[in-house]
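Note that one protein chain is taken out, while the other chains of the complex remain in position.
== subunit A ==
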């Protein structure tokens, strides 16, 4: 199979096109710019639509419009831009529309910085807009995984009629790695029962809508959506467990940070400390079963994040606070080093 050296942002774009994405609407922001630039070059050759919108808000609503007609649509941005898109994401979720949103995170809050960050974990998994809703959140840790999860995000978005996010960061977006594009035959989901693409006088009119003025109707629509979420929580979790079988210290990390942690875990093992790595690949749904499996013999857990500590909440909830969970993080665009993480592991190991 063909193997290419590609920048993360460009690989995301190419994967989307190969996954059958027919339109991209975006607005420039560092550090995801190459994604839109790649789309601008490639999309029309692939028979699709590239359009630079006047704002993040317009871009996500263009996605809503295209998705309403049953077309595979996506947008991408970075942290401040995702905040602007949150209104549209809420409407997409409330209208049961499939769409893919990519966040190549940078430091915040506010304008923050342009270096890698994971400080949008809460936003992505808890509150990407108003109201009761979730979106699927994938956390790739390599350029290859970004390709694979873009393909999966489009599929699952269609399957469940809901938004799906790739939560990457500036490190993954900007780095180059060898990547292989799998043979992709996107499953064609039947959207004829709901898509608003012109009824041709052959069916009742379709309405794409998130407004329910009667409370019981709104409640019922949300209950239906949550039944779907329950199925997703059962079937869609994914995680990597590395050297967890006998580990005393279970280090938890996602995305690019997990690669730093893996080095630190290997270094710890070389020094006789039984460390292991738990890496959630889906952040929502959080891999509850998998982390309990990984943590079954651990004495302590450590969450390492490029933030002030956000995933740590889900870790504590997932293990029901049954073991101590400590935190180490760098934030503001600073990437933790393997030596720093090893230092934390040794500190915790020494106290065992």
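Structural remarks
Heads up, the rule we're going with is that a residue touches a chain if its C-beta (ideal position, glycine included) is under 8 Å from a C-beta of that chain, and two chains touch if they have at least 3 such contacts; residues count from 1.
As a working rule, contacts and distances are computed from a predicted model.
Per the UniProt record, the chain missing from the shown structure is "2-oxoglutarate ferredoxin oxidoreductase subunit beta", taken from the list "2-oxoglutarate ferredoxin oxidoreductase subunit beta", "Phosphate ABC transporter ATP-binding protein, PhoT family", "Sulfate adenylyltransferase subunit 2" or "dihydrouracil dehydrogenase (NAD(+))". Only one of A:43, A:135 or A:306 touches the absent chain when the whole complex is considered: A:43. Considering the full assembly, A:68 is the residue among A:68, A:103, A:118 or A:244 that touches the omitted chain.
Among the residues A:23, A:124, A:162 or A:232, only A:23 touches the chain that is left out of the figure.
Of the candidate positions A:55, A:271 or A:337, contact with the unshown chain belongs to A:55. Along subunit A, the points of touch with the absent chain fall at residues 22-23, 25, 43-44, 47-51, 53-55, 57-59, 61-69, 71, 73, 87-88, 91, 95, 196-202, 205-211.
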